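Of the protein chains in this complex, one is absent; all others appear in place.
Up next, chain A:
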Amino acid sequence: MQSEQALPELLIKMADDELIIGHRNSEWTGLGPVMEEDIAFSSMAQDKIGHAWALYRILQEHFNGSDPDQFAFMREAADFKCSQLAEMPITSYDFSLMRHFLFDHAETVRYQSFSQSSFTPLQQLAAKIKGELKYHTLHADAWILQLCAAGAESKGRMQQALDNCFQLAGGIFEQGEAEEVLIAEKIYPGEAALYQQWLNNISPVIEKAGLTLPQMTAPVYGGRKGQHTEHLQQLLNEMGEVFRLDPEATW
C-alpha cells in the first residue's frame, strides 16, 4: 500500500501543529486578559497536546514510530512539520485569539473529513475529537463577534489581527508530496478541498463580525517541509528543557 509512506507524513504534520499550538496556548496560563480566558487557553492547550499525543501514538503503533514523548521532545526544529502559524509567539491577545479562530476551524474541517477515512485509527480518533472541537470554535466565534462589536479600536485590532494571521493560516493547507495517494485511497480529501471548506466555514463569522476577509495572495508555506522561523527552535528549547535533562526518566 503506497499510503504507508504518505500517511506518516500527514500524521506528523497534524500532530506537530497540535503540539506546537498547544504549547503556545499554554503560554497564556496565568497571563490571560480575564480569568475565564486564562482558563480557556489553558484548557485548549491541554486538548491540543492530548490530540498530538494520540496522533503520535498512532504513528508508534501502526508505523513503527518512536515513543511519543521522545518524538515530541527530542527532535530539532528542521524535523518538525508544523505550519509557521502554529509556532508564532503569542504576541498580544488579539493575535492569539485570531490564530485560535483560524486554526481551530481548520482543525475542525480536517477531523470532519476523517469521519469518512479509510484509515480506521484516524476515523476513530476523529469521531472522538470533533465533538470536543465544537467547544473550541464556539469559544473563538463568540469572542471574535464580541470584540468586533466592542467599539472602533477593538474592531480595528481584530481586523489587524486577521490581516496578520491570514497568509500564515494559508500555510496550514500546504500540500504534501504524496497527497494524491492519500486522496486516491480515500484517507482524506486533500488540502485544497479542506481549504475550500474552511473558507466556507469561517466566512459567515467574519461577515457577521463586520470584518473584511483578505485575499489569500501569499500563503506562508515551508512549515510542512521543515522550514521554520527562529521562534520554533526557541520554543523547542524551552519545551524540552526538563525532558532532555534525563530522556530515559519515567514520568
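Keep in mind that, in the parts below, contacts are C-beta pairs under 8 Å (C-beta built on N, C-alpha and C of every residue); 3 or more make two chains touch, one makes a residue touch a chain; residues count from 1.
Basically, contacts and distances are computed from a predicted model.
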{"item": "Among \"Iron ABC transporter permease\", \"Cytochrome c domain-containing protein\", \"Phenylacetate-CoA oxygenase subunit PaaJ\" or \"Dihydrolipoyl dehydrogenase\", UniProt-listed name of the chain not shown", "value": "\"Phenylacetate-CoA oxygenase subunit PaaJ\""}
{"item": "Touch criterion as defined above, residue of A:A6, A:I21 or A:I49 at the omitted chain", "value": "A:I49"}
{"item": "Residue among A:E4, A:D67, A:E132 or A:E241 that touches the chain left out of view", "value": "A:E132"}
{"item": "Candidate in contact with the missing chain, chosen from A:T29, A:Q60 or A:Q124", "value": "A:Q124"}
{"item": "On chain A, residues whose C-beta touches the chain left out of the figure", "value": "36-37, 39-40, 42-44, 46-51, 53-54, 121, 124-125, 127-129, 131-132, 134-135, 138-139"}
